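Only a single protein chain was left out; the remaining protein chains are all shown in position.
Order of writing sets the chain letters: A and B. Residues in each chain are counted from 1.
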Amino acid sequence: MFERLVQEAPQFFGYHNLVFIGQAMGRTLWMTLIGCGVGFVCGLFIAIIRQTQTRILMPVRLLVIVYVEFFRRIPFLVILFIVLFAIEPLIPGTSLLGIATVSVCLLSTAFLSEVIRSGLESVPRQQIEGAATLNFSFIQMMSMVILPQSWRVILPPAAAFIVMFIKDTSLASQLGVIELTFAGKMLVNRGFSPILGFGAILLCYFMLSYPLSRFAAYLEKRLESS
Amino acid sequence: MEYTFQFAAVFRELPYLLGGAALTLGIAFTSFWGGAVIGVLGAVAKVNGKRVARRIASAYVVFFTNTPALVQIFLLYYALPDVGILLDPLVAVVVGLTLNSGAYLTEILRAGVISVRRSEIEAATALNMSRFQILLYVILPHIAKTIYAPLSNFFVWLVLGSSLAALFGVEELTGRAINISTENLRSIETFLVVAVIYALLTLIASATLALVGRWAFRVDAKVL
Partner (left out) sequence: MSHLEIRNVSSVYGKQRVLQDVSLSADKGEVVSLIGPSGSGKSTLLRVLIGLTPPIDGEIHIAGERVDYSSRRHLRRLRNRMAIVFQQYNLFQNMSVLRNVAIAPIKIKKRPRREAEEHARSLLKKVGMEDKQDAYPDQLSGGQQQRVAIARALATNPELLLLDEVTSALDPERVNEVLDTIRLLRSEGITMLIVSHEMAFVREVSTKVAMMDSGRIVEIGTPDQIFAAPRENRTREFVSKILSHPK
């Protein structure tokens, strides 16, 4: 087995393979960044809607609760299939990466909205009452009192979520998106040893994920103590 | 663009799908308890172990929590035959998920162990409790309380994560959904129904766990 690895290694780590893996890593990173970026914005929006009290927004609140609860309770693989089969007839010719990106955003919005919501709710009730008696409007209270106080509760679990998320994108390989996992499969199909192929891919994921998970741990320590 | 949903073809297969759901739960349970054994060992090693044990446990956790389970299982499934070990797909998936759970549960349990406050143990000692009594009445309840919520979240994650078994041809819930949809060509309907089954499955799991938590550990867990 060892001989095989040693024998294949020079060819495996050749220029073309490295570029190929690099591009795949780029797609993994793209899905993660777009997913978390969109997820954070939409998640924030959803979390804020859930904090409102007005009766007019009641149906909207109900809708987002159902959305969040549902998408947190189905496997990412199933989301991928649903989006695939829903988008194809609606917008024919959508790229596979596009479909995967939409799925990723749906998932991250649901999870990040919960992270943000618990951050918003961590701000003591008294701060809200204080703002209310000073005649703050809902938006003023959110932007001047609640959000500035909740980011330190939101950031550590959000970073931890992104770490989970990088790994979840590996399922997009099933659609045929050439991200890291699919690249690994292709390399192994081309005849490289699975240990080499998947080992290299694991290493790539590790390089993406490890610094971020250290950062998440650092944030948690740093923000909790103060 | 017109599309009429037709769920009848899917509902006909409901018993078949529910059979898959049973396997899904089976995979999740097995990996959870397997992981719990590893997790206890890992947490003890990380909190009380010698330097070497601590290092090994840390490396294990860091590796498994920073790489995707899917690729780990690919490696298990395709690389082990090179050294003469042929794994059944289901076994490969369960082994892979168990190793993953072990890593996450190590972290969850460790957080529980270090959350026990010295002052409480001192108070118990001052009340003349024996070491066993302290463990039973002070330490374990405290750990149970801290780890309860992350533990039940993790179990839900595991139920959802077990769907990757479908990619290895295991006929659990997602696997059977793929089988059906290639036959009846009602893909959207099939996967929507399966999504609802997953949502119900995890809702029931969370609610049960929350009830158990309330009853056994007096954890203030939200049932829904």
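One rule holds in what follows: contacts are C-beta pairs under 8 Å (C-beta built on N, C-alpha and C of every residue); 3 or more make two chains touch, one makes a residue touch a chain.
A quick note: this is a predicted structure, and the numbers were derived from the prediction, not measured.
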Visible contact partners (per top-of-document touch definition) of the missing chain: A
From A:Val145, A:Met164 or A:Met186, residue that would touch the chain that is not displayed: A:Val145
Options A:Leu18, A:Val41, A:Val66 or A:Ala132, residue touching the unrepresented chain: A:Ala132
Residues belonging to chain A that touch the chain removed from view: 126-127, 129-136, 140, 144-145, 148-149
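Just so we're on the same page, only the chains that are shown with their structure count from here on.
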Chain A-chain B separation of Cα centroids, rounded to whole Å: 20
Residue ranges of chain B in contact with chain A within the complex: 1, 3, 62-63, 65-72, 74-75, 78-79, 82-83, 156, 160-161, 163-164, 166-167, 174, 177-178, 181, 187-188, 191-192, 194-195, 198-199, 202-203
Complex contacts: residues of chain A adjacent to chain B: 1, 4, 69-70, 73-79, 81-82, 85-86, 89-90, 163, 166-168, 170-171, 173-174, 180-181, 184-185, 188, 193-195, 198-199, 201-202, 205-206, 209-210, 213
